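Every protein chain but one is kept in place in this view of the complex.
Let's look at chain A:
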């Protein structure tokens, strides 16, 4: 059985641990102090990808950072843990296409009639990354990770523009999949491995799980004053 999606009852991730440690009294009271310590120790280890191999993971670290770079606005994909988020997502029903209609025949049609490929997200990543690597070596004589930021951007631009085919996958399809999941990783609750330290939310001024704006319905355009909190109770 593939691991389940992380939930509050199954906190196998670092930011959950950090968040829960912020509410130590709860853990002490329920006699879980030793478990909390064990989890904290595990959280200190770097994340080891499960679905992606080391080279694929490095590709994601580089490519996602180009899509969502660290800059004056705030952290980029690398610091936010987007690659970890992607690897964890690959272990969920989403990555297995379990909510997609995947019965054939698979006929191609006009773009506005939507996705018509026989591939689930896991396939798109496996084939897409291999395809980009191949394209990078063909065009630049080096793998994607070894290229300059400018060359990496050229490749991403070509994929987005639709001029590159990656084996059986149109480059644009892979680009959109990667962009979508990268942005999810930057802004989803840290429960899922991305948005580390709530860095994505701080950037946008999104207060996370506060979800109570009774007094803030109309403050005449003033900025909301309270920083974000995550589902597990982590604050920025």
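Things to note:
By our rule, contacts are C-beta pairs under 8 Å (C-beta built on N, C-alpha and C of every residue); 3 or more make two chains touch, one makes a residue touch a chain; residues count from 1.
Following the convention adopted for this analysis, contacts and distances are computed from a predicted model.
Chosen from "(2Fe-2S)-binding protein", "GMC family oxidoreductase", "ABC transporter permease" or "Fe-S cluster assembly ATPase SufC", the protein name that UniProt gives for the omitted chain reads "GMC family oxidoreductase".
Among A:147, A:164 or A:191, only A:191 touches the chain that is left out of the view. Interface residues of chain A facing the missing partner chain: 5, 7-8, 66-69, 71, 73-74, 94, 97-103, 105, 107, 109-116, 153, 156, 160, 179-180, 183-184, 186-189, 191-192, 200-201, 203-207, 209, 211-214, 216-224, 231.
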